[in-house]
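Left out: one protein chain. Kept in place: all the others.
Coming up: chain A.
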Amino acid sequence: MYLEVNDLTVDFHTEDGVVHAVGGLSFEVERGSTLGIVGESGSGKSVTNLAVLGLHNPETAQISGSITLDGQELLTASRSTMERLRGNKIAMIFQDPLTSLSPFHTVGAQIAEVYRKHKGVSRSVARDRAIEMLDRVGIPQPKLRVDEYPHQFSGGMRQRAMIAMALVCDPGLLIADEPTTALDVTVQAQILDLLRELQEQTGTAIILVTHDLGVVASTAHEVLVMYAGRAVERGTMREVLREPRHPYTWGLLGSMPSLRQAVDEPLRPVRGTPPSLINVPRGCPFHPRCDFMELLGREVCTGERPELSPHRGHGDACYLPLKQKTEIRERAAGKETT
């Protein structure tokens, strides 16, 4: 496995108490494959990725567990080691390309400086590389646009430039944190296509953070559903989207508009609000919002915290027997089609 995250825990010490942003999270990403991480805001998706990049402030964040990239442990790596890896082996693209690109530097300069920093090449070589990258991500007239500033680019172009910047050193791992959220729908599809195409060419492993299940369906090979800083379901894209097992995943899928649904039928959002990460609910963190607790009884759901099971393949963190989950899902599906 290219990236292995084991039992990752990230706590933040704040004035209000300790925020348990991520607790005991494990996942893996292979070269050439895309892992979609799905969850509501505050489910720990971004915190996890910033931990992989080593971008948390060590004074406020307490991180434990293990993150290895190509066999190299990242959590204990020195600052200079991480600086050498960031932008070079691990790259990240962010949600809002306008605020994520420096308004003071030309797009070309921002791309070239990454290449210069990590490859130690001359200015002119780096500039040529920046033009080549802009061309690769589909920016027309790259020789002219290389000297323009981000505010002269359109939203989609900015995200393309961001991708060019992230991929300039051919990183083994690309983390895309909601890369299409700030873009309109047609541009979204273009950007996702671009990512897929570049992945085929380079074999980069991608972590795609999103709360948009449509994005997951079109892009991810594997899916990890997160809730309150924990993995609640994991499997291939087909498994998780077609045969979801965890009540939270059902909730997420139910809150998605579908073509089969009548136009006037209201969306069903997941009941309740995301839990406080300072006082994470005992037992299954989802139990206060779960519609199926009475099937198991409060004692079970608030007892020991469920782990992902089975350990490999399609697994979820819920005590409901698999048979019962399948029945519930099929009954719901039947209701929807009739």
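Definition applied: a residue touches a chain if its C-beta (ideal position, glycine included) is under 8 Å from a C-beta of that chain, and two chains touch if they have at least 3 such contacts; residues count from 1.
Here is the rule we go by: contacts and distances are computed from a predicted model.
J.: Can you match the unshown chain of the complex to its UniProt protein name from these: "ABC transporter permease", "NADH-quinone oxidoreductase subunit I", "Competence protein ComF" or "RsbT antagonist protein RsbS"?
T.: Hidden chain, UniProt protein name: "ABC transporter permease".
J.: Write down which of A:Met92, A:Leu277 or A:Ala317 is the residue touching the left-out chain.
T.: A:Met92
J.: Consider the whole complex, including the chain that is not shown, and state which of A:Ser66, A:Ser100 or A:Ser218 touches that chain.
T.: Final answer for the missing-chain contact: A:Ser100.
J.: Among A:Val114, A:Met226 or A:Cys301, which residue is in touch with the absent chain?
T.: A:Val114
J.: Touching the absent chain in the whole complex: find that residue among A:Leu55, A:Ile278 or A:Ala333.
T.: A:Leu55
J.: List the residues of chain A that touch the chain left out of this view.
T.: The missing chain touches chain A at positions 53, 55, 79, 83-88, 91-92, 94, 96, 99-104, 113-114, 117-118, 149, 151-152, 165-166.
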